[in-house]
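Here the complex is missing a single protein chain, while all its other protein chains stay put.
Take a look at subunit A:
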């Protein structure tokens, strides 16, 4: 009986500035494999479909349970996590591409620094450090905690940026995830004490104004975060803040 094979077409790139090319691989099938497993197989035996020895494909991954966000790549045209992409559920040949909205480092690994810069820009944290103990903060209502928890599932994976038509080389849009993080930290009872700083940051160039409502982000988000609801909510908050700032300060 002929051995069952998995056919992969991988878009590769040797260095950040070199031209991408496609290399095909045929690897032996094992039940319950995911895309990471297939890439590990190539790493073990780096031979392409033509039988030539090649360099192993480079990729990033950590947790392998869809919580770290490191293994995002474009699989059969859709940006998603490679760890939760099961071979049995994918149409072959399986096309693997890097999320090219980000600078490609090598093969499938990309540089997601712009996301961390965006989080810094919108101050997506709660400042509590001081020189003395400030005591316990205000309590958070349970109903709010429940939906805030949903927003806190964001793992900075970059899938929403890859899906968004307004995140590209021509725009400096920070991306849907950062707007949702502002909502998360602004509704936290302690975080709310600095909410104007985050709203100001959202109203800068590349901020919330650049959202074009294609709503791809909410469809693509692997964690099911209600990104478009967050964006519309922050639209309301920035509008209120802008009006207040104009008339009362």
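In this text, a residue touches a chain if its C-beta (ideal position, glycine included) is under 8 Å from a C-beta of that chain, and two chains touch if they have at least 3 such contacts; residues count from 1.
Note that contacts and distances are computed from a predicted model.
Its UniProt record calls the unshown chain "Succinate dehydrogenase cytochrome b558", which is the correct pick from "Triphosphoribosyl-dephospho-CoA synthase", "Anti-sigma factor antagonist", "Succinate dehydrogenase cytochrome b558" or "Branched-chain amino acid ABC transporter permease". Residue-wise, the contact with the chain that is not shown comes from A:166, picked out of A:34, A:109, A:166 or A:186.
In the full complex, subunit A touches the omitted chain through residues 77-78, 163, 165-166, 168, 170-171, 202-210, 212-216, 219-220, 226, 228-229, 231-240, 242.
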